[in-house]
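Moving on, here comes chain A:
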Amino acid sequence: MKEQKNTTQQVLIAGFGGQGVLFLGKLIAHAGVLLGKNVTWLPSYGPEMRGGTANCAVILSDEPIGSPIVSEPDVLIAMNLPSLTAYQPRVCAGGEIIYDASLVHESPAREDVTVRALPATRLATEAGMDGLSNMILLGAFLSDCLHLTQEQLRQALEHTVPAHKAHLIEANLHAIAIGKHELALAGQNATVRTERPRRAG
Partner candidate 1 sequence: MQETILMKGNEALAEAAILAGCRHYFGYPITPQTEIGAYLSKRMPEVGGVFLQAESEIAAIHMVYGASCAGKRAMTSSSSPGISLKSEGLSYLAGSDLPALVVNVQRAGPGLGGIQPSQSDYMQATRGGGHGDFRNIVLAPASVQEMASLTQRGFDLADEYRMTAMILSDGTIGQMMEQVTLETPVPKLVEKPWALTGTGGKREKNIVTSLYLSPKELEEKNLTRFARYKLVEERETDYEAFCMEDAEICLIAYGISARVSRNAVSAARAKGIRAGMIRPITLWPFPSAALKQAAKTVKHFLSVEMSMGQMMTDIELAVRCTRPVTLVSHVGGVIPTPEEVLLAIERAAEEAAV
Partner candidate 2 sequence: MSKTNKPHSMTETHTHYCPGCTHGIIHRLVGDAIDALGIEERTIGVAPVGCSVLAYNYFNLDMTVAAHGRAPAVATGLKRANPESIVFAYQGDGDLASIGMAEAVHAAARNENITIIFVNNAVYGMTGGQMAPTSLPGQLTQTSPNGRDVDLCGLPVKVCEMLSQLDGPAYIARVAANSPKNVIAAKRAIEKAFRNQVEGKGFSLVEVLSSCPTNWGKSPKDALKWMDSTMIPYYPLGVYKDTSRREIDS
């Protein structure tokens, strides 16, 4: 509902199962808690544990949250083309779309939203951090949409990363930094950067 938009941020994250969609959402949710906001996190659930589609809805608000369902997101983080295609029409005017330009080779059609295209998968691979493209996209989200201190970010990660993977926190922080840096390189203005499909060979 529009009335709540001032104090409420609705985020939709979507991609393939296994890309860390739910984890990315959890991290944003934990960050919201650290900022003293009310938070809901709602995953899609079903038989598609790996490889299918996955999405999750996160709401951060200064008000009590009613429905945890996000139908008109302020921010869409799309990690593959089907997700961008499916959800971009729903993004609020004036909202933001962040997507992985390594996997999505079509620019969003919307002109009334900020678009951030990061070649997240390629950047992750180049940095030797396969599988952390979600954190690179998070870097963009944190730059534009949710401001956390480095200490808060570390705390949010500590809350989200399971104990047996605690050694990966530094890598996550590094990936987030890459995302922020990439966005800074692109300048302060909203940009649309699409990559041309690379031909094999």
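Behind the choice of candidates: all candidates are chains of the complex that A comes from, given by their letters.
Everything below uses one rule, namely that a contact is a pair of C-beta atoms (placed from the backbone, for glycine too) under 8 Å apart; a residue touches a chain by one contact, two chains touch by 3 or more; residues count from 1.
What you see is a predicted model; the values in this text were computed from it and never measured.
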Candidate from this complex that touches chain A, chosen among 1 or 2: 1
Residues on chain A engaged by candidate 1 in the complex (per definition of touch): 1, 3-4, 26, 29-30, 33, 38-43, 45-47, 64-69, 71, 159
